[in-house]
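Here the complex is missing one protein chain, while the rest keep their positions.
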Amino acid sequence: MRPVAIRNILRADPTVIARLGTAGTSTAHEAQGRAGLAKPYLRPAWPGGSASGSAVTVLARPGDNWMIHVAVELCQEGDVLVVALSSDNHDGMFGELLATSLKARGVRGLVIDAGCRDVAALEEMGFPVWCRGVSAQGTVKASLGAVNVPVVVAGVAVDPGDVVVADDDGVVFVPRSSAAAVADKCDARLAKEASVRERLAKGELGLDIYAMREPLAKAGLVYLDSAADLDDRR
Amino acid sequence: MRPVAIRNILRADPTVIARLGTAGTSTAHEAQGRAGLAKPYLRPAWPGGSASGSAVTVLARPGDNWMIHVAVELCQEGDVLVVALSSDNHDGMFGELLATSLKARGVRGLVIDAGCRDVAALEEMGFPVWCRGVSAQGTVKASLGAVNVPVVVAGVAVDPGDVVVADDDGVVFVPRSSAAAVADKCDARLAKEASVRERLAKGELGLDIYAMREPLAKAGLVYLDSAADLDDRR
Amino acid sequence: MRPVAIRNILRADPTVIARLGTAGTSTAHEAQGRAGLAKPYLRPAWPGGSASGSAVTVLARPGDNWMIHVAVELCQEGDVLVVALSSDNHDGMFGELLATSLKARGVRGLVIDAGCRDVAALEEMGFPVWCRGVSAQGTVKASLGAVNVPVVVAGVAVDPGDVVVADDDGVVFVPRSSAAAVADKCDARLAKEASVRERLAKGELGLDIYAMREPLAKAGLVYLDSAADLDDRR
Amino acid sequence: MRPVAIRNILRADPTVIARLGTAGTSTAHEAQGRAGLAKPYLRPAWPGGSASGSAVTVLARPGDNWMIHVAVELCQEGDVLVVALSSDNHDGMFGELLATSLKARGVRGLVIDAGCRDVAALEEMGFPVWCRGVSAQGTVKASLGAVNVPVVVAGVAVDPGDVVVADDDGVVFVPRSSAAAVADKCDARLAKEASVRERLAKGELGLDIYAMREPLAKAGLVYLDSAADLDDRR
Amino acid sequence: MRPVAIRNILRADPTVIARLGTAGTSTAHEAQGRAGLAKPYLRPAWPGGSASGSAVTVLARPGDNWMIHVAVELCQEGDVLVVALSSDNHDGMFGELLATSLKARGVRGLVIDAGCRDVAALEEMGFPVWCRGVSAQGTVKASLGAVNVPVVVAGVAVDPGDVVVADDDGVVFVPRSSAAAVADKCDARLAKEASVRERLAKGELGLDIYAMREPLAKAGLVYLDSAADLDDRR
Partner (left out) sequence: MRPVAIRNILRADPTVIARLGTAGTSTAHEAQGRAGLAKPYLRPAWPGGSASGSAVTVLARPGDNWMIHVAVELCQEGDVLVVALSSDNHDGMFGELLATSLKARGVRGLVIDAGCRDVAALEEMGFPVWCRGVSAQGTVKASLGAVNVPVVVAGVAVDPGDVVVADDDGVVFVPRSSAAAVADKCDARLAKEASVRERLAKGELGLDIYAMREPLAKAGLVYLDSAADLDDRR
């Protein structure tokens, strides 16, 4: 890891980012072939928030948030700050003051593979954060990391400028190069889901809508009228 | 595990189920001799919901929700779907569309030893889910499991038709055969607790209400006036 | 561990406790040199509560809440009950009835290195609890522990009478002897933070406010205009 | 849970138990349809041991090993003691003295959903233990549980008299009623595996031995000569 | 936390330390009233080692082993280095080079609430380490901590000069002031255990040796001849 801060990165088209944000994490994840989903230990610091934007990436050391301060200056309106750690850590590397600073620059939210603090204030400010957990543990400013380099966050390889989509279901990253195509697939999925939802609400079964009965039978599923045919409990 | 789906199961009396639901998990768990409680990693996907009903059980493989689709058809008004996994998994095996389908059939909620997704939509629909966690991770429909067979969910052996009681404190399973007796014990406990609560609120001590002073002294508890008698810190 | 209950402990000045409570966990933790913070697995049982007070300490065995009943009598108005366990356990050792009893005595809240139950009722009562998790698992009253002895709670050594500060960010313990000095430092930090917050909100950068640019350069941070200079992905 | 100790249980045929023990956990688990495997957190306290026998079951409370003492008397030559807990606990509920007692009765080993201690002595004695972990934490003898009742151990429902098979790969339980049939299937699997192993060792591919090429192609697997066809990194 | 290094500490009598080491962790833990045991996640980096000595304590920050280098100089023949962390971390803060340095000074082993590395070399050198895990992750030397101050290690409050006893069962700390008394109790326990072990090996039951039959009956344990009396599976 070289201690560098890259000033300029390529970003996706804002309208594409907005469409991915509207689709949400589950749809975006499915639309890009079930890829790009952060491990589910990344959870919202407060419920009901959502964010989409371009990833400004940070690689930081455990218990040291110096590089987040460096990254603030390199963020633009519409970005989401994405912080990876060189090893697992839950310290509260981010709080109200950094959120104030990011908000002043138009940053949409934070994804951090560590802890955050001041959660009540973050919710009041409406600044959404996805993190490993909440911890008041303070951090030092002693060791360098990097800004806007490729990182791995919660099991996903992320490049600066990739699209971040985050909501109550978690966080998905969409590579910048495929963002437009994924947004198109999202729209198609959403349209299809609306129709399926309506049919399901009327009582139609997924077994029939998705034509599963034949493949189930072929795979060997047997229907029995009662448990009398099962003689042991496994 | 044989790949079977049992169509018909015995269910408990709806009025018994309702009484157990009113009593709630803590009381039901105590009333049946501190048994039947799911491990506490099963948590509500959204706060404030509760459900009681007859268990329709599913045994599914990790990352594969095919059997949930099979189970929907076998659910009735008043049931709670209970999904066990053949090995530990956090994938989001259940979301808004399946909830729409279950709700259309009058199902009261879902208990799943895996993840769920679309939590914001689930809360908006008022469909309660108890799960290991939230994950947008999509699942395949490739391998068979079973429906309405005995399963182990979060450390509890559950038979189809057992009564499920779930609220913010977790999930309790009551065997169908003992449900009425447990409901009676719940009523007795609730009556007794109301009286104790009133006395405690007035400042009476549990030590006196439960007559603990003598057994504590017998067990060897010593009261000291101050810490001066303790010479080391352990 | 001797099975003792100490009746009388020294407590900090109530106005000092109140000032620490106003400062909150993050500030109190920083003000005492980043010490005294409970591990972040201790979380509020319901969101939005806060508490500060004098620690009445309990050492209990897993699955046994007998000593909590003993401790109730030794609590005063303005105390926070702090329960340590002799080994890790998630059972629901505390619920609505004990909360009713503590509330009747003016106790401000509970910190327990185990589980609690009746969370919906606790929230309704406005009785805040910080715990490992929620579990309806009932407990016995069979083995002795101790009350008002030094304990270790979630990684922090706590003496009876230490000040407890707890909010949505977690739990901090401040030794009684240094509480006034820490409260003074909290006030100084809060004043300074207010000014920094205002500057950050106007768009000024932490890099400049905290004069980080020179130390960053000295430590070797290199700014690059674009990623073209980075030839491999790590 | 009623506090009972059942004196007499039905056991499987010793020659069937021996055949299952020879087959080992992986084979026994596969032979009974991938069922009965304890969660993998149950690990050998020391490497290289193995055991098979009839389950004498115990239900104990966290931190309390009183019921293990009760169970010793009810064990026979060829049994394996199986201890379930009413809630999760890692305390060292079993050590050298209890092992000495069990060994004197011809017991083959211990499976415990909690901790054990004296691991060096257990290895020296050659008494195998499968457990959650090692802990010197001592336990009380204060609360009743039950002996020879159905229990859930590490996610598996176990009846007294079920066959236990344990080795370095973990622990499998086989219901007494199906033990003979599973042993037959184990023998068939072992014979088949020996032949496959020989072919694989000579360099033949599983793809060909198991005739996977056609189903893979049908499922849509595409072979590419080089990564040049993959334009993004996901 | 003030950044201090205390040069001189009081140590226990070497013969007392040796007697505690001979007794081992389980016996020492019991002898001091089931206190002082580190949480069981602290495990030996390699099996079969043991150590006893006087604690030289370190408080370090996550991912930073600078203070360990400071502590080496303050260690004497017969000490055990004990490293606490200001927040949870698994990085490999200790390896072969530091072990070489400690061994040259006669240090008996290391207890660290973090990771270590070079485990193969440590085993070859015969230098025992108890740690959270193994990680090759390198650490910085950037932030101060403290040496020979009171710390909390794996849930135990440890003062410099306390006696450390560590073996395959884990780690126990005995306060210096009570070390001699605990050693005496250890000797008494060991003598008693030898006699019990002999009786158990001959087939006598713990139920009789410890006179448990009457208290069990009094507590309500019921013996049944067969499972026919149990009508449901819980």
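For clarity, chains are labelled A, B, C, D and E in written order, and residue numbers in each chain start from 1.
The rule is simple: a residue touches a chain if its C-beta (ideal position, glycine included) is under 8 Å from a C-beta of that chain, and two chains touch if they have at least 3 such contacts.
These numbers come from a predicted model, not from an experiment.
Trainee: In the whole complex, not just what's shown, which of E:119, E:183, E:200 or E:227 touches the removed chain?
Mentor: In the full complex, the listed residue that touches the missing chain is E:119.
Trainee: Have a look at E:98, E:156, E:186 or E:205 and name the one touching the chain we're not showing.
Mentor: E:98
Trainee: Considering the complete complex, identify which of E:12, E:70 or E:154 is in touch with the unshown chain.
Mentor: Residue touching the chain left out of view: E:70.
Trainee: On subunit A, what residues meet the omitted chain?
Mentor: Residues in contact with the chain left out: 1-2, 33-35, 39, 86-88, 150, 152, 155-157.
Trainee: Determine and list the subunit D residues touching the chain excluded from the picture.
Mentor: The list for subunit D reads 25-26, 29-30, 34, 37, 40, 43, 48, 167-170, 172, 193, 196-197, 200-203, 205-207, 210, 212, 216, 219-227, 229-230, 233-234.
Trainee: Counting contacts across the full complex, list the positions on subunit B that touch the omitted chain.
Mentor: 61-64, 86-91, 135, 137, 140, 142-143
One rule holds in what follows: only the chains that are shown with their structure count from here on.
Trainee: Could you tell me the least number of steps, going only between chains that touch, from subunit A to subunit C?
Mentor: The fewest touching-chain steps linking subunit A to subunit C number 1.
Trainee: Would you mind checking which chain's C-alpha centre is most distant from the centre of subunit B?
Mentor: For subunit B, the chain whose C-alpha mean is farthest off is E.
Trainee: Round to the nearest whole Å and give the separation of the Cα centres of subunit B and subunit C.
Mentor: The separation of the two C-alpha centroids amounts to 29 Å.
Trainee: Need the CA-centroid distance for the pair subunit B / subunit E, whole Å please.
Mentor: Going by mean C-alpha positions, subunit B sits 38 Å from subunit E.
Trainee: Which parts of subunit B, given as residue numbers and ranges, touch two or more other chains?
Mentor: As it turns out, subunit B has residues touching two or more other chains at 1-2, 33-35, 150, 157, 233-234.
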